[in-house]
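Reading through the structure tokens given below for one structure.
Incomplete set of chains, arranged as in the complex.
Should a chain be cited, it is by its letter among A and B, assigned in written order, with residues numbered from 1 in that chain.
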Amino acid sequence: MMDHTQPPKVTVDEMNAFIGGHFGGASNACEHMAFGEAVAVMHPSPEMLRPGKIISGPTVFSICDAALFYAALSCTSMEPMTLTSEMSIRFLRPARGEVIRARATIHTLAGRNVVGTVEAWTDDPAKPVAVAQGTYVRPKQA
Amino acid sequence: MMDHTQPPKVTVDEMNAFIGGHFGGASNACEHMAFGEAVAVMHPSPEMLRPGKIISGPTVFSICDAALFYAALSCTSMEPMTLTSEMSIRFLRPARGEVIRARATIHTLAGRNVVGTVEAWTDDPAKPVAVAQGTYVRPKQA
């Protein structure tokens, strides 16, 4: 794991200003940034719910993906063309709740790859609804 | 791989009637069903696009997830509480285009697990934008 006590290279405000501008329909926000760590938060809209008011799988994936993006930028700086290369996700419990959060932690920067692990939860952080792990690839440096 | 020449246990019309009723905001449709195989199609809305008109990663994930759900039901019958257990996805190219499709193929039913592989593409089926593999779990039988 990385040294998460360093200051993040992108702040919460910078992150939210960026996604507000570029991702007009961003349905989530950045709630926390440390070096190599970030939390994303989302209030799902009705079309993101399945029967039984369960937050849909792709919605859970999207909040995990967002958190990992924020965490990647927290240790590289604002590089918007950092793109998801691959991600695997495990769904653990029905995701019921008014709000869903995901915390991503970066393991390492290796070459252009940024690899991290994510936990998502609704009401109870001790009962994650999903965990994920994936790779973001940084843009080629000029 | 399975024998995809058998008739599917759920038809395209049955599948679309189901998601139209239960997933009010379904942004995709089922386009093809064979036994153990299905194609899902989606016309992304503007909020699903990233800078450069690239279809967002979670949107690509969602069409893969939908195709795998349809393919799972094609060989088990209409069991709506069949849920994603885990999925891994590889993003291969920027997903540019007005429409995105995903074809899922089931490898096997093993106990309650249904495991399949998915390819997603936009304009050119020979150049997939993503491939995925995952597991759906069938509901406990009464």
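Just so it is clear, a residue touches a chain if its C-beta (ideal position, glycine included) is under 8 Å from a C-beta of that chain, and two chains touch if they have at least 3 such contacts.
Worth saying up front: this structure is predicted, and the values here are computed from it rather than measured.
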For this session: Give the total number of copies in the whole complex, keeping in mind that only 2 of the identical chains are shown in place.
Result: 4
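Keep this in mind: only the chains that are shown with their structure count from here on.
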Exercise. How many angstrom lie between the CA centroids of chain A and chain B, rounded to a whole number?
Worked result: 23
Seminar exercise, completed: Per the touch rule above, chain A residues touching chain B in the complex are 22-25, 46-48, 50-51, 57-59, 61-62, 65, 80, 83-91
